[in-house]
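Every protein chain but one is kept in place in this view of the complex.
Now for chain A:
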Amino acid sequence: MKGFSLLSKYSNTIHNWRLNYSTASRSSHYDIIISGGGMVGFAMACRLGRSDCLANKRILLLESSNKKQLKLDSYNHRVSALNPGSKSLLESLGAWQHIEKTRFGSVKKMQVWDACSDAAVTFGKADLSEDIAWIVENDLVQDSLMKELDKIEQVEVQYKTKVTNYRLPQNADELVQVTLEDGSCLTTDLIIGADGFNSGLRQTIKTQYISYDYNQMAVVATLRISEGDENVTAWQRFLPTGPIALLPLNNEFSSLVWSTDKITAKSLLDLPPDVFTDRINQALWNNDDRNPMVQNVSERIFQMLKVCRVNSLEGNASDIRQLPPSVVEIKGRQAAFPLGLGHAVDYISNKAALIGDAAHRVHPLAGQGVNLGFGDVIALNDTVCEAVNNGADHGSSLYLKQYQSNRQLHNLPVMASVHGLHLLYGTTWTPLVMLRSIGLNVFDSLSSVKSFITQRASV
């Protein structure tokens, strides 16, 4: 009797499997599917495609828009500040050489200061000998990755392909089912969601998503700056309404990222070019927000710290307080995009994993967004390779859980810090302004702590 019920249970399993397998014909089954073709999605496809242990796997990337043609006649508005870890990744994928041959900005120094006082912090070597970040247009990063992806045979890219539904397996024997807009169905052993902060895959996973609308937008533009020394400094001034940043593209141009409340952002978008240029210069140079009491105190502390450091052997870049460039004109029109904080409590589910903005979304004030995404790419690839090298199924939950732990351990502190800075600098309340100004001056004088932080933000 017992044997019979066991047998019938097994025959059911065979039937279900056959049902699964017959609908998953050779041409519509892929070992790994990546949903979303932004910088992070393409980097994931390249990295997986280049891993030796995955040489026999069929990988598919699905992108809902058309294949983009790179336009280089003027600078594109959306840029990213790549840290050394991201640059290494792009080098290892063969994509960096295309960027190098085309164009990018080098950041050898960063100066961050407060509009309410004169407190500032600078990062980088005094002699400007080392690159601490690289400013690259997002479209160029994507195009470079696409060029390399074309060379990898086992990775297929389908453009203009929209996913309408995901069905995740209930147990380890089943496959993931991906339904496309045209009604066709694909199956896979591992679905990777690189589909941005409105991720459809994340919604399918039904994880708790912690989100916070900053009620801010980032206004972006390409600016011609006044001529001076080499343009290798990234400038960021914290205004009470949000930070304004100038990121170097080359000696003539910088990229603007001005985070401010939605109303101000919308009014900035409507301004004619010359008025807009004036407003940028005002934001960089105007001292109206200065709190006199805080200014007084922090100035004294700044002098005191300079004296303390006089015997220090290290050339601290902050000893020389530079002034930001002024903006001559804007090239083209300005644009804006909304800002928010988001974090998925679960990055994974059965045979599914989220990477990049699909898993986490940050304020651009620390230039970390895409760097966290590229970190996810490296970690997930390592996890999948470990699974395969141990003879496990590459979608195995045992391994995906490790990916989740590793990345959350890294990402959460960064996100908390960025959010913390946003809150700290979003107020004009004197005690807090005093605290952050003094704090910033003291922090600025601690070279070893700054190096440590820079290193931590580099991976």
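We adopt the following convention: a residue touches a chain if its C-beta (ideal position, glycine included) is under 8 Å from a C-beta of that chain, and two chains touch if they have at least 3 such contacts; residues count from 1.
The rule we apply is simple: contacts and distances are computed from a predicted model.
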| item | value |
| --- | --- |
| Per UniProt, the name of the complex member that is left out, chosen from "Trafficking protein particle complex subunit 2-like protein", "Methyltransferase type 11 domain-containing protein", "pyruvate dehydrogenase (acetyl-transferring)" or "Protein PAT1 homolog 1" | "Methyltransferase type 11 domain-containing protein" |
| Residue among A:Glu91, A:Glu130 or A:Asp173 that touches the chain left out of view | A:Asp173 |
| Residue, one of A:Leu398, A:Leu412 or A:Val449, that touches the chain absent here | A:Leu398 |
| Of A:Val163, A:Cys385 or A:Val414, the residue in touch with the unshown chain | A:Cys385 |
| Contact set of chain A toward the excluded chain (per top definition) | 6, 9-10, 13-14, 17, 51-56, 172-173, 385, 388-393, 398 |
